[in-house]
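Every protein chain of the complex appears in place save one, which is left out.
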Amino acid sequence: MQRFKVTSSPHIRDVDTVTRLMGDVILALLPATALAVYLYGLRALLLIGVTIVAAVATEAVCQKIRQRPITINDLSAVVTGLLLALNLPAGAPLWMGALGSIFAIFIVKQVFGGLGENFMNPALAARVFLAVSYPKLMGQYLDPATDALSAATPLALLKEGQLSDMPSMLDSFLGTVSGSIGETSAAALLLGGLYLLFRKVITWEIPVLFIATVFVGTFLLYGFDAEVALMAILSGGVFLGGFFMATDYATSPIHFNGRIVFAIGAGILTVLIRRFGAYPEGVMFAILLMNSFTPAIEKLTAPRVFGTGGAK
Amino acid sequence: MIEFKELVMPIVSMGGLGIAFGGLLAFASQKFEVKNDPRADEINAVLPAANCGGCGYPGCMNYAIAVVDGEEVNKCTVGGPKVAEQVAAIMGVDAVDAGDRKVARVHCNGGVNAVDEYDYQGILSCRAMNLVSGGPKACKNGCLGCGDCQDVCQFGAIKLENGVAEIIAENCTGCQACVKACPKQIITMIPAGQNTVVDCMNNEIGAHVKRNCTVACIACRRCEKACRFDAIHVINNVAVIDYSKCTDCMECWEVCPTGCITANHELKVVAEVIEENCIGCTICAKNCPTECISGELKQVHKVDQTECIGCRICYEKCPKDAIALIPKASPEKLKETA
Amino acid sequence: MRLTTLTNGLVKDNPTLVQLVGMCPVLAITTTLQNGIGMGLAVVVVLALSNLLVSLCRSFTPERIRIPIFVIIIATFVTIVGLLIEAFFPALHKSLGLFIPLIVVNCIILARAEAFAFTHGPLDSLLDGIGMGLGFTGALMIISLIREILGTGAVVLGGTTLFQLPIPQTISMILPPGAFLALALILAVINGLRNRKEA
Amino acid sequence: MEVRSFKGGVHVPHSKGLTEGKETVVCSQPKTVFIPMRQHIGAPAKPVVAPKDPVKKGQVIGEAGGFVSANIHSSVSGTVKKIHTMKIMGLDTTVIEIDNDFQETWHESVTPRAGIDQLSGSDIKGLIQEAGIVGMGGAGFPLHVKLSPPENKPIDIFIVNGTECEPYLTCDHRLMLEESDQIIQGLLFMMKTVSVKKAYIGIEVNKPDAIDAMTSAAAPYDSIEIVPLAAKYPQGGEKQLIYACTKREVPSGGLPADIGVVVANVATTKAVADYIVLGQPVIERICSVTGSGITTPKNMWIKVGTPLQHLIDECDGLTNDSAKLIMGGPMMGNAVAGTEIPSTKTTGGLLILNEADAKIGETVACIKCGRCVSACPVGLQPVYISHFSLQDRMDLAEQYHPVDCIECGSCSFICPANRPLVHSIRVAKRHVMENRRKV
Amino acid sequence: MKDILRLGLILLGFGIMSALLLGLTYQVTLEPITQSRALADQQNQQLVSPEADAFVPVEESVLAGIRETNPGILEIAEAQTSGQTIGYVAKSAINGFGGQMEVMVGVDRSGKVTGIRLGNHAETPGLGDNASKPEFYEQFPGLDIISGIGVNKNEPGPNEIQAITGATVTSRAVTDAVNALKAVVEEVAR
Partner (left out) sequence: MENAGLFTIIVSAILVNNFVLSRFLGICPFLGMSKKVETAAGMGMAVIFVITMAGIITWFANKYLLVPFQMEYMQIVMYILIIAALVQFVEVVLKKILPTLYSALGIFLPLITTNCAVLGVALLNDQYNFGLLKTIVHSAAVAVGFTLAIVLFASIREKLEANDIPKAFQGFPIALIIASLLSFAFLGFTGMV
């Protein structure tokens, strides 16, 4: 007699899988990655390679030690590694990329139980770790045009009020300005972001509200100058952060209401840190701070259970 | 060189503050005194702090408070009589007999002997399995073997072997956590020393019972007939032992054709008369259910050990402690399982 | 017997690494080995003396106001020690001065007064104080050594550089996050070792 | 055309093409039927026949075991062979086994009743109770109970559930096409019992022909409105349907009656007309036998008590790679272990999936993507309930309201990590409900 | 009531003992402490104005006058060799990166820096803290505060110092404190 399979319902599943989602993120990052390699050459390629390999290896080693199934083919470690690399300046030494990956995967992710269990964005936390630990090295921005050590990123100029020295809007959009290797080209990032939206990997709330809040906030705080506000969203990783990092599932609220609070909060913090803080770069801290607030936000904005209050 | 004048103010102010605060605190603690029964703390200290809930209270401290409020002192199953005594001492009452120790028992020997009727895919826990048509075992009372009971046992008293859960009686504290956890409700509490147990709860009838599981009770009633103490009955198609009557003679075990009765045969004993003590009162002979004790009044009696079933009755009845129980070492009857 | 009173605090009941009390200074001042040692030794002195005194005074310390009494004793000692050091060892004061007031509120001292000195004889209490203090010092030394080496690549003691490693300076290690991180990793290692021993 | 809907839910591939366009055929009769005494929610029915008794089609063979219970009628004529216990989906169920004599002799009780104008509301309710009509949309709740709302909760809206949001199944769809007038008849009877003035018939927009058929059948009656609904799962869930049609929310832990609504499936509705107009109790229904694991998918009129094997044979047998047998649809149906068990009043579908379709991807770690949360039509956070349930932290799971889960399976369906969400939520739900009962 | 009195008296006893001990210790240590504090300041003064052999605090009124415009300046002394004023030393408090920093600055009468030292500060170790290292403060002697010392992140020009990498804030703050002595040179000299 034939023995049938018996499971609990439902008996069919959607086609999306974790690997597929992560693959989509990688795909979406390809334009920015390609541009980075084009602008900074082999250095960038090496840096990207090293961070990815280090991230994947750390993940595998941690899982091996813990005698858990090794899940590196879910590609999440690749995403972390890649995003970390894109957040580093081109002049960053390779060991730093590797160290960052180890920090991201070991301290920020695996120690909390692995994929999805971490409360803070691994790539970003690693970037902050590196920025705080090696401020000199993390300031090694190269000018893509000359390959020389560049004076200042647009944001640093903005911070110091040297608006006249700021690069042109077009340069910022295309990415031929100095900055982390993956954050400078708003165009490439936008392309990837739209792809993610189109593929429904991410939802609109976080990127749209985050970027809009930064725009409005800058407009209000920097003398009602729309041009400065536009510049502020085109530079300094707002697009990278908004589309790829603030949207990280594990570290942002799982529900619509929460995401709205998260996005607006991150936008406000970005502007405040840029304006009043010691660091010219607000996005990464803003997102990390909102990551820390996420459990509390989730608690406070939990969806209303059907049939409890509300409409009759 | 030392200016004593300079010392005045510090002393006055510190002294002032001291007396003020001391007074204030003393005053406050009198005025705002709240009685807190110190005995609860004492009791809590002697409780084992397993916080297992076996006593029926959420955590040891709550039980301690309940005791102070009049709850009985012997509710802690983990601590057993010893703790009950300590608690009783604190409360100034006699420890009520803490009762016979009971241990949990999984009444299923199925596991690898029991047939699966489908391929289960899903969460590997008994409760989850049970939600899917009662789990893959064809027998509806079969242990599912995912060890939900093992997970809740804080005392490491449950092991999984051959696909069934088994209680390690020595470790079991009788907290009943497993009884509550088992979705199949096949764990019950039995007296600690009980050796002969029916390890099946399947009450179906029909050929498929045998097909579904080779060690199931098929309600053939042979055990019922074999028992000389009216201790085992087929109730609702499954054999059930009345432990208050059972003498652990293992007669039922010997006749069971499927092996659903479990007993450790090495514990089988036979009686032997200690000749120096025997005064020939005949009490043993009168009580022996198999009539294997013979002897004249005022003569030393004798046990026919081939007939003795090791029910211990004579041992218990003998007024002179003239009966000894010795292991029935001869393995001649060791059972070939069906 | 007495010896164990002394050694308990060193390893088995190490206040910092096992009992996890008095964490503030552990995190705050372990940026350099020098600070770690300084703070540690100051605590040894205060802890030993306050334990001794609390124990001596326990017969006339009423339960209800014991906490105020303990803190008076502790605070008095701390202030006296602080004043004496500043007066007679100005150099030591220069490096330790900041930490002295912090000792008052170090939970270890009150914790030992409560948990040990109040119920034990003077000699035991003194030994306990010394043991706990040394355990604390040892823990501080471990943590500060790690932080200093990673954070600055060197170890400086009393103005002289003991050694300099050719490694990049991980500044975060001497910042607040590094303090938490270093302690977390040390505790994890200890836990790991303990688990292995049990297994 | 205004399309209404609810919040949440998922878009599931419909897979209805296999049977959608196929007219319903009458299934051949099995040699033996096995009629279970538990085909409904509530107390099982009690057998009122004994082995060797002759029975006729439509004869009561099981009497309701209480108010929340239902009569059960013989679906064939013949002789009672035996009455015994069968393990059906894990439950011991009393089954009356009847040898079919293939005579199709109707029992004398089967006669047409009076017309709607001659019957009072309570007459109709009495007839419905007699007929043993239970919810045929899946849950099998005795209809007369639904039609007996408490005094203080007057019913003002009747909703007929023609959504059929389950993929693969087309039995309700076919019924609406083929028996639209009977459905309207049945609806009118029920509206009279609870004296409501307004009724909606909700139909998903992916069945435009059914919408048309029902619209024209209902055209003479102003009180009946056909509501086109978005094709989204679980549109047919009672609470979702009510919300979509009326914007009323059934309170958490409450019943439709609490907000003045009664919902009945189209087949249920038609069964009412069958009994009152024709005198025929619930002894047969349409069943979609479909899926990738069956040779010839069909919609068939089947007798209650037909062994599944017979249905399969009728559809030319299983394919070689068939792997999973599901009573009901793929989202809410129960997978069953074998083909020997019988169909019931609620068997609207028998779905057989082949190896490929039955394969469920490997469960991996939850990535907290929140899709399950967006999908949940009840506003729950399945990810957390499940997480805590799997860790056996029911205290924490309970804080996330597992009891409100309607077990629709949207969350499990959508989860990219293939987490066993509903399954673990069910465990938590059971646990919490049992605890509450104890307290 | 008796209880209240008893507890109060016990605490009184402890309070008095404590006060007594502290008071005594304080008196014993007052002298040496004042001395060592003065000594420390003097040592720093000597370091920033190596050629002087005596430091004479300026009059209160003068100090107050200067503080009106430069509140950061805490103390000013004239640096003298054999009674001749050769320059000034000032102790200032400024806001650095991590809070207040104390800086001791020495200048000659023409406004050339003779030396600077950092006192108590809370700058980040490894960054701002580097300002207390010779590599940083040795840049100052000889620079001219009248025209104002500048801070440069890359290549310092004349009368400019090289900022500490990654700690421009600290570098600027220290330089500002130095430049503030311009007022002293100009006012006190008059």
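Per-chain numbering from 1; labels A, B, C, D and E assigned in written order.
We take it that a contact is a pair of C-beta atoms (placed from the backbone, for glycine too) under 8 Å apart; a residue touches a chain by one contact, two chains touch by 3 or more.
Please read all numbers here as calculations on a predicted model, not as lab measurements.
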Study note, to complete from the structure: Going by the whole complex, the chain not shown touches A, B, C, D, E
**Study point:** Listed residues B:L24, B:C220 or B:I279, member touching the removed chain
**Key:** B:L24
**Study point:** For subunit B, the residues touching the chain missing from this view
**Key:** 9-10, 13-14, 17-18, 21, 24-25, 28-29, 31-34
Exercise for review: Could you please point out the subunit E residues that touch the chain left off the display?
Suggested key: 15, 18-19, 22-23, 26, 97, 169
**Study point:** Chain not shown, touching residues in subunit D
**Key:** 387-388, 391, 393, 396
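We adopt the following convention: only the chains that are shown with their structure count from here on.
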**Study point:** Top-ranked pair of chains - ranking by C-beta pairs in contact
**Key:** A-D
Revision key, fill the gap. Farthest chain from subunit E by C-alpha centroid distance is chain D
Exercise for review: Please compute the C-alpha centroid of subunit A, do the same for subunit D, then give the distance between them in whole Å.
Suggested key: 47
Practice item. Quick one: report the Å distance separating subunit A from subunit B, using the average Cα coordinate of each chain. Key: 57
Check your understanding: Of all residues in subunit C, which are in touch with two or more distinct other chains?
Key -> 64-65, 68, 72, 169, 171, 175
Check your understanding: Among the residues of subunit A, which are close enough to touch at least two other chains?
Key -> 3-8, 135
Review point. Every pair of chains that touch: which are they?
Key: A-B, A-C, A-D, A-E, B-C, B-D, B-E, C-E
Practice item. Please name which positions on subunit B make contact with subunit A in the complex. Key: 116-123, 128, 131-133, 136
Revision key, fill the gap. Listed in rising order, the residues of subunit C that touch subunit B in the complex are 64-65, 68, 72
Check your understanding: Which bits of subunit A are touching subunit B when the two form their complex?
Key -> 3-8
